[in-house]
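Only a single protein chain was left out; the remaining protein chains are all shown in position.
Right, chain A next:
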């Protein structure tokens, strides 16, 4: 299952979905990158800055989840902050590098520091996510 999901995400950028598939965001300061029905999820650069030095990442469990469920947490400066599923589906993979290198979230949270991959069960939910412009505006409003 892990490898299948990986292969799908790593597929060449040929489909319309890839072309169309840009990042979306949540008000919980997560980013979502969707390709072929699988969403890669991470926290935004704004989020890592607000958290401070990240020392521990609690990985999501590989299981079915509903949008809004807790999928692990990140810990910085003695504070554990819950992460919430931006979309419903099944967690098919978590980023194993974060176990040994939680600091990757400070250094590269929007690329190598992704948190998990979710096989979506309801792609309609994607339309509720924020575009980059809307998310930037949301941050500028002081959130």
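What we mean here is this: a residue touches a chain if its C-beta (ideal position, glycine included) is under 8 Å from a C-beta of that chain, and two chains touch if they have at least 3 such contacts; residues count from 1.
FYI, contacts and distances are computed from a predicted model.
The complex includes a chain that is not drawn, and of the options "Protein geranylgeranyltransferase type I subunit", "GTP-binding protein", "lipoyl(octanoyl) transferase" or "Large ribosomal subunit protein bL27m" the UniProt name matching it is "lipoyl(octanoyl) transferase".
The residue touching the chain not shown here, chosen from A:36, A:81 or A:121, is A:81. Chain A residues in contact with the hidden partner, per the touch definition given at the top, are 26, 28-30, 43-53, 56, 58, 70, 73-84, 103, 106-107, 139-143.
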